[in-house]
Structures are given as C-alpha cells and as structure tokens.
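For this depiction, one protein chain was excluded, whereas all remaining protein chains were kept in their positions.
Up next is chain A:
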Amino acid sequence: MIQFLLNNEMIQLTKFVPNMSILDWLRTNMGKVGSKEGCATGDCGACTVVIGDLINGQWHYKSINGCLMLLGNLHGKHLLTVEALTTKPNPSLEQLHPVQRAMVECHGSQCGFCTPGFIMSLFALYMSHKSYPGREAVIQALGGNLCRCTGYEPILKAAEKCFSYPDNDQSNIAHKDHRFSQQVAVLTTNLEKALADNEIPTVSLDGENQQFYLPQSLKQLCELKANNPQAQFVAGATDLSVEFSQLINQKQQLISVRYCSELMVFEESEQGLEIGAALPYSEFIDKFCHIYPEAHELFERLGSLQVRNAGSLGGSIANASPIGDPAPLLIALDAQLKLQSIRGERLIPIDEFFLDYRKAQLAEDEVIVSIHVPKRQETFKLSCHKISKRIEDDISAVCLVLSYQLENEKMQQVKCAMGGMAATPALAKNVAAALNGQAFNLDTLQTAASKIAEDFQPLSDVRASSTYRLQVTKNLFDRIWYQSAGQIQSLSVNLQSTSAIQTRINHASL
C-alpha cells in the first residue's frame, strides 16, 4: 500500500498499473481535470502540479510534471493540484489565490490550456519567496511552461504582481495556520509508523504480474533487484515516462530508488563530493555550483525546473544517452560511480561506464548508488558550454566541458569531454593531448580545436548537422579564451585587454 495526500484528502492505494502517471490518475481516476495533458513528455508544463516532500521533518514544496512522475512515487508526499488553490465554487476575483488573481488581472490567460500549469509553477515560486524574487528567478521557475498565445509578457507581469497583495502568508500553503496543516500532520504520523514497521510498500495488480516496489533501504533494493532482474529502476521517470507515453513501452515491474536514504545523500568531505544517484538535481545544484560555479551553465539549462525537481544524476547516467549534459561534466571532473548489488560494491570511472549508444557497464542486478567527484584543487580550471536551438529547456546539440590544472602557466591533466558528438558522451583525446603541457593562449586553444575532427565524426540529426557540430565546438575554444583572458591577466602573459569583451548574448537565463 502507498499513502499520500491529494490536496486535503488522504489517499491509500493498493492497486494500480505500475507505469500510471500522476496526470493520468488525476484525470481518469479522480475526475480532477484541471491539470492538462499538452504533450505527455514533460516539455510543455500544462500538467504541472506541486509536490510536498517531507525532508528532516519539514515539508518542502516544488513543481513537477504530472505526466512524468509516477503515481507510486507519491508515497508519503503531499500532492497539490490547481483545484486546491481556491475552494469557493464560483470565486470572485478577490477570492482567488494571489497567483490566480494576478494572472487574471494581468490578462495572463488567453486560450487557457497552459494556464493551470503556469498557476502551479507560479504557486511553487510564490511559496518559496516572501517577495518578488526578480525576473531571473521567474524565468527559472517558468522555463518549463510553454504558452503559445500570450508571448509571456502578461505572465511575467503576473509573477511580479502576485507578491503585491496583502496577507501573503495566509495564501502560503506551508504556513502553519493553513487549512491543510492538520492533514499534513496526520500523514507525517502515519508515515513514521509505517517506516518503523520496515515493510516495503508495494502496489500490485490482481491476476497480473505487475508491481511497483518502494524499498526503504539499499539492502532491500539490491535483494529486490536480484530476485526481479527484469524490474526497471525508476527515480523521477523523466525519461521512462516518455517511453511509456510515446512508445507505449510498458514495464511490468518497477522499483523506486527514491526511498533509499543511501541514494539520496549529498556529502562534502576531504575526499570530495558524494552525490546520491537518486537525489533530484534541484536538491544539490546550489551546493554543487558553490564549488563549481562554472557548472551553472549546464545545470540551470538542464531540462526545466520541473525536470530538475524530479530527475537525478543516476537516472541520466544509467540511460547512457549520447546527449545528457551531466555526463560530459562528470567525465571532465574525473568522477567515479559507486555501483552496488548483492554481490558487493564496486567503483568505476564514469568515462569507462559508457559502452555504446544507450549501453552502459551496469550488471542486471546492479544499481548506481552514488557519484563521487574528487575534491577541487586550487589550480583546477573548468569551462562548460552548451549549444541548443532554444536556451530554456532544450537538449544540447553539443555540450563541451574542458578541465585542466593550471600549474606554472601550463595546462596539465587536461580533459575535454563532449556530448552530442558520438554515440556516447566521450573524451576528445587528441584535443586534450594538444593542450597538455601547453601554455594557455589563443594559439594553443585554436590548434587543439582543429583536432576535434580527429576525435569525433558526429552525426547529422534533428538538433544539428555534423558540420555545425564540428564548427561550433571548434569555435567554442575561442570563447574559452575570451572568457578566461580576463582572469589570467595577472599572469605575465602579454595580451590586449580582453576583459571588457562581451562573450555571450544577453539572454534572460544566461
């Protein structure tokens, strides 16, 4: 059985199809049709709902795509849908929740089909800020919601206006006096009791061999997988649900990795970082980018906020997609993966993990537990670049990550990892060789860049042609020079003042 709150209602479920999405369940089983299906692939945001997570006794609310997140993973959560924001049957403008009222007053809805999704993304933003957090934060919050009618201008206005009404606290769902607080307390108690019983919450369908398991520890998880080798692991399901909805490729057994604390860690130590494989991106990006601010470029543009609130490094890596943005970064950072099965634990360097297109070195009974990133050295330099058709919520045509140690004005231990250039994310070995031991200057970088074609023969596909991929990755070495030139002027390198040169277009999320 799983249990969770839907708005103010306690839900306990024992039977459902394992790959049922929250959206399908809401619309077909619960008659809650406020959340819409625009694409069923997590790219439009019309199905956005808000999920409350209980973390260390505190409830944290965030936006996710209802079409991607699986029903089973709602166990222990508080699901809020657009129906919860206003309880009056025919509300007047003043009776609406501030985010709804602002959208109406700013004329932020036209056809209205995307609107409930925008409302829920705005609502999550509203709950986490006391006052208007600025345009950049709004764009981060709404980058995964597509609107085809308005051109977004009135929605941007509404995002500002919603903070201007009096009594903000009362509309904040997490507020202690809020109408849901009692139900949330009951759920918390129930969950603590269930956890003490140490049982694996399981949902299955009668007469059919279909199960959704939620193991509560790594030990339980490894045993389950060993006994059910066909079972599929699932975390945020940001890729898996697309397979379900588009290819109608359904799985009989699913094992959620979201309930094992071992897979949800983030630890910083003398050895470096250990990031749980199932930890949602949004729960570690800030801490990660505190150490590696250069990685902002990749993480802030990785999917949408809804996707970053659901997806995890383990899921992205296990998929072995040729274009997943975290992989090139982790390769360049020399990361290692910790794999576990009932047979034991092993560590593997991430660049050895990828074998071929969507094929990885992962045994049938193994799970990725965590990702280990070595401690950053003071001499360590990092540069991250992503090229895509659209800045927000788009998959890379190419992703380039360059890392090296700058010692005595020479580049050492150079790693240049790229995504979108081959069947797997991979190192550009000839490029790295041309840079290793060399001084950091434009000539060296351009010479190395000319080796890209020796490392890769990329494909032409819907995102870019082979020619463009080669050309743009080559040109990015010029960008690396101009972006770093200001920083290294303190060295005795004789160069023109390049620090004032604008190297990126002015875009809201760059």
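In this text, a contact is a pair of C-beta atoms (placed from the backbone, for glycine too) under 8 Å apart; a residue touches a chain by one contact, two chains touch by 3 or more; residues count from 1.
The rule is simple: contacts and distances are computed from a predicted model.
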Chain left out of the displayed complex - its UniProt protein name, from "Lipid II isoglutaminyl synthase (glutamine-hydrolyzing) subunit MurT", "ABC transporter permease subunit", "Aspartate transcarbamylase regulatory subunit" or "Xanthine dehydrogenase molybdopterin binding subunit"
"Xanthine dehydrogenase molybdopterin binding subunit"
Among A:1, A:55 or A:501, contact with the omitted chain is made only by A:501
Touching the absent chain when the full complex is considered, from A:184, A:295 or A:387
A:387
Out of A:246, A:377 or A:457, which residue would touch the omitted chain in the full complex?
A:246
Sole residue of A:114, A:214 or A:333 that reaches the chain not shown, by the stated touch rule:
A:114
Against the hidden chain, chain A presents residues 27, 31, 33-41, 43-44, 46, 81-83, 85-86, 91, 93, 96, 100-101, 103-105, 107, 109-116, 119, 135, 138-139, 142-143, 145-157, 242, 245-246, 248, 387, 389-395, 397, 461-465, 468, 471-472, 475-476, 478-479, 482, 501-509
